[in-house]
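I have a structure here, written as structure tokens, and I will follow up with some questions on it.
A single protein chain has been omitted; all remaining protein chains appear in their positions.
A and B are the chain letters, set down in written order, and residue numbers restart from 1 in every chain.
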Amino acid sequence: MRLAISRPSDAAERKSHYVKLVEATIVYAILFFFALLVGIPFLYMFTGSFKTNGQLFSWPVNLLAPEPTLNNYERLLSGDEIPYLQQMGNSVIIAVSQSALTLLFASMVGWGFAKYEFRGKTFLTMFLLFTFAIPFQVTLVPLFQMIVRLGLLDSFMGVILPSSVSAFGAFFMRQAMVSIPQELLDAGRIDGASEWGLFWRIGIPLSRGALSILCVLVFLTAWNDYLWPLIVLRTPEKFTYPLGLATLDGLYKVEYGMILGGAFIATLPIVLIFVAGRNQILDNLTIGAVKQ
Amino acid sequence: MKKLKVLLLLLVGVMLFSAVAPVAAQEAVELELWTFVNTHARWFREQADRYADEVNADFALNVVEIAYSDMHDRLQISIQSGGVGAPDIADVEQGRFGGFLRGGGDPGFVELNALLDQGGHTENLVSARQALYTSMGSVYGIEHALTPVVLYYRADVWEGAGFDPQEFVTWDDFVEAGRAIVAENPDVIPLHIHNGLHELLLRQQGHDYFNADGEVTIDSEASIALMDWLLALKDEGVAGDPPEGDALWAAFKDGTLISMVGADWYAGFFKDNAPELTGKWKAAPLPAFEEGGRRTSVWGGTGATVVATSDHVEEALSFLEFAMLSIEGNVRRFELTNLFPPYIPAMDNERLHAADEYFSGQDLGAVFADVGPEAPPQWQSPFRSQLNSLLTAARQDIKDGNRSPADAFAEIAATIRDEMEFES
Partner (left out) sequence: MFGRGRKIAPYLFISPFFIGYTIFFLYPVIQSLQLSLYRQVGLTNPPRFIGFDNYVRLVTKDALFIKALTNTTYYALGSILIIVPLALLLALILHSPKLRFREFFRFLYFTPNITAGVVVGIIFGLVFEEQYGLVNNLLLAPLGIDNVRWLREARWVMPAIILLGVWKWTGINAIYFMVGLQNIPPELKEAARVDGATRPQVFWHVTLPLLRPILAFVLTIAIIGSYNLFAEPAILVGLEGGPNNAGMTMTMYLYTRGFRELKMGYASAIGYSLAVIILVLSVIQLFLIRAFRED
């Protein structure tokens, strides 16, 4: 009866409060449902790394590991089957070198385009934009033949060099550097700084943000890459970790626990880096999207 | 700023490191061997230790296990590119050997004729097996296993149901017994139509996917009829195709699968993957297709090769001779992996005939030796590996009845014939 005498706006408010509660429940239900869908495969990877094959392939499916064994990790890290730690080290070397080289090339060319007028600039920009649309698959075979001829097959250089000239990186750095005030450069020139000095002392420090994003993107791509290292690297001692894991996956006797363990310890550092810098990275990752 | 400098320094360091690293080589001879079978790897490692003890103390063998297709792909490219990253010794599966012959005929392996002839080994090896690694008179590989195919069966189940698979004369006997078992327990699968079954039964009948002249014969009448027969058995419930991989071992363990038509190497797989079934299995000669017919087939097989670009060809040959062309090596391989030696002097060694605990105390070697002489020939072709990948893609559709064997086989054969023409 109280409802009947309450004013209309009151009822609307009540209703909206009720609706809000239902809405919130639905919203969180959806979010948690998707969180489970995303999270469970990761959980299964983690717990599976403590299971034997027999435990993985048995009913009922158990997402946890009731009788954990460290055997998988012991075997993986002992290096008897594959030199996994060395392979992860190779991945680090390749990803770090590739990031450093890409950053260097991209920031230099970006600086050149952002801060100078020169003959052919428009042509080169258009040309770069046009060739940007050509997919990398076109180059795979000739690039492979070139790597063979240069004697770079089965070498880190063969993996790193072709990947470190990134047209995307060039555009990205140009965009970031174009907004650096011209007055700073003019002041620097009056103080007698060389052109290289301007780039190194003003350009680089002032585009640190863009550089760190590009660095993360390139590092991540290199760390996770499979196709090109698969083509270039030939011996297990030179493999990156994805190649090592793929190798274990196809053996006559597949040791899933061991593979899951390897997958876990290769994924963990990346996730940790992202946890540490999540807001900065996630917010900036989309710069490319917005600018396009 | 500092960070960038550090990065650059690191980069320079990395480049220096990767440039210098290969130079710091070891003085002793270390050879690299690639294999895709864990049981082979285990045996090779042991033989290397024995070789270092008995022949050359400075010898070391780095045995690397790589997945089947990946290993063959890598080996092929390494050889093509002048030996970059190639091993010294490699296991090459017979189904992939043909691929190395494509586009010229020189597979990039060391010709072994001199080694085999001078050592007097040629007549000690089963020639039908060696033929798989021979091209135009040149031998490039030494076979690991005779690969005689037998019927492995769960003795407790079959005998418990009142049948003795040792007594089966023809496949009809097997099918009849299978029907009786299924009638009792419909969940059981008496015959597992695994990926190699059609091929190996076809060889038991004396046919193959390629004939002696290298022509494709997968679309022959015999081949189609055999597949039709297997599919009929599947419809009836006597045969089935549970998923491969680890689920397959689970099916063995939970008693769904009660037999396996497999080669000698499958015995080692059982011990490795299903140790809990120790004492439950036995092996018998295959039932024949007609009374008095052939009671075995061949399936698989892998040859050890020496890669031509190796810096240690002599040492590699010497090691292979020591391990693969000796009674001790062959016998030891049987003990570790159940590969029945294709090396004739080792065949009657008493250690091949020890009671095998896993196989209910049976003399497994005797079963292999019994059927070994009946082993059918198998023909090599440069197009065998391509045929295999076409067949792999079509297999499930055939088993599920989505495509008739006649259609599917005809299409595969047509593709291969077209490819042969394109490359000729």
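Keep this in mind: a contact is a pair of C-beta atoms (placed from the backbone, for glycine too) under 8 Å apart; a residue touches a chain by one contact, two chains touch by 3 or more.
Model, not experiment: these values are computed from the prediction.
The residue touching the chain not shown here, chosen from B:69, B:113 or B:349, is B:69.
Residue A:267 is the one among A:52, A:71, A:212 or A:267 that touches the chain missing from this view.
From the set A:76, A:148 or A:251, the residue in touch with the chain omitted from the display is A:148, counting the whole complex. Remark: the residues of chain B touching the chain excluded from display are 69, 73, 76-77, 80-81, 102-104, 242-243, 246-247, 250, 386, 389, 392-397, 400, 402, 415, 418, 422-423. The omitted chain makes contact with chain A at the following residues, 27, 30-31, 34-35, 37-42, 44-45, 48, 56-61, 104-106, 108-109, 111-113, 115-118, 121, 124, 128, 131, 133-135, 137-146, 148, 161-162, 164-165, 167, 170, 189, 194-196, 199, 220, 223-224, 226-227, 230-231, 241-243, 245-246, 249, 256, 259-260, 263, 266-267, 270-271, 274-275, 278-279, 282, 285-286, 289-290, 292.
In this section, only the chains that are shown with their structure count from here on.
Here the CA centre of chain A is 40 Å from the CA centre of chain B. Those residues of chain B lying in contact with chain A across their complex are 1, 4, 7-8, 10-11, 14-15, 17-18, 32, 36-39, 64-70, 74, 77-78, 81-82, 84-86, 245-247, 249-250, 253, 269, 272-273. Contacts from chain A toward chain B in the complex involve residues 53-54, 56-58, 81-82, 93, 96-97, 99-101, 103-104, 148, 151, 153-157, 200, 204-205, 233-236, 238, 246-254, 256.
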